[in-house]
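One chain of protein is taken out of this complex; the other chains stay put.
Let's look at chain A:
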């Protein structure tokens, strides 16, 4: 038996022990989760799961599940929320730059609009989510949708809101800017609103209608700024108004 073989054996033994330790730790460390119902019947329920919980295990703990507006469901983790906040900061920086460019180019009205949009986005109640809405009724029949709650995330928050009322205008004033417009619905789907489809587009309950800058007004390097704002808007927490804080994502 050469010393090389002995080393291989030692390495194999150590890796096996590490794998076992990891598997045991996964079994013993509970997965932390919370169910947050906002609105008229606000409740907060803290949960712990052992083993290998799946989405179905979490949603079966929702009280009065049959009365919930599942399209509004969001699944947040602190790690995703941090990433979302970084995206927001990056957009704020871009809007600051844009306001400065407009100012230098002697376009004070546009500069002011960039500042207004920046201030508004700072106050959007954003909540990161793994998916927009849950279809809870046949999760056991669709294993792909019934994914496993990953223990790499420190905590899961399932946030559900009341059924929405009406639609909400956000962004710039449509009359002032004549900018690009988008409908962002509660399922996270983005639909551009154009002069061709505006007349027939029936806005959906809970949708946000975003008005951004006109494309022709955007300087080089900023052409995607409306889309970046809309991407953030997809994470507006249902049931929350501007300036309201979003529900906590942490344990």
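Convention: contacts are C-beta pairs under 8 Å (C-beta built on N, C-alpha and C of every residue); 3 or more make two chains touch, one makes a residue touch a chain; residues count from 1.
Note that in this section contacts and distances are computed from a predicted model.
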{"item": "Protein name as given in UniProt for the chain not displayed, \"ABC transporter permease\", \"Nitrile hydratase subunit beta\", \"YjbF family lipoprotein\" or \"Succinate dehydrogenase subunit B\"", "value": "\"YjbF family lipoprotein\""}
{"item": "Of A:189, A:215 or A:243, the residue in touch with the unshown chain", "value": "A:189"}
{"item": "Given A:30, A:100 or A:205, the one touching the chain that is not displayed", "value": "A:205"}
{"item": "Residue among A:29, A:138 or A:223 that touches the chain left out of view", "value": "A:138"}
{"item": "Sole residue of A:29, A:45 or A:60 that reaches the chain not shown, by the stated touch rule", "value": "A:60"}
{"item": "Residues belonging to chain A that touch the chain removed from view", "value": "1, 9, 12-13, 15-17, 19-20, 23, 52, 54, 56-57, 60, 66-67, 69-71, 135, 137-141, 143, 146, 148, 163, 185-187, 189, 202, 204-206"}
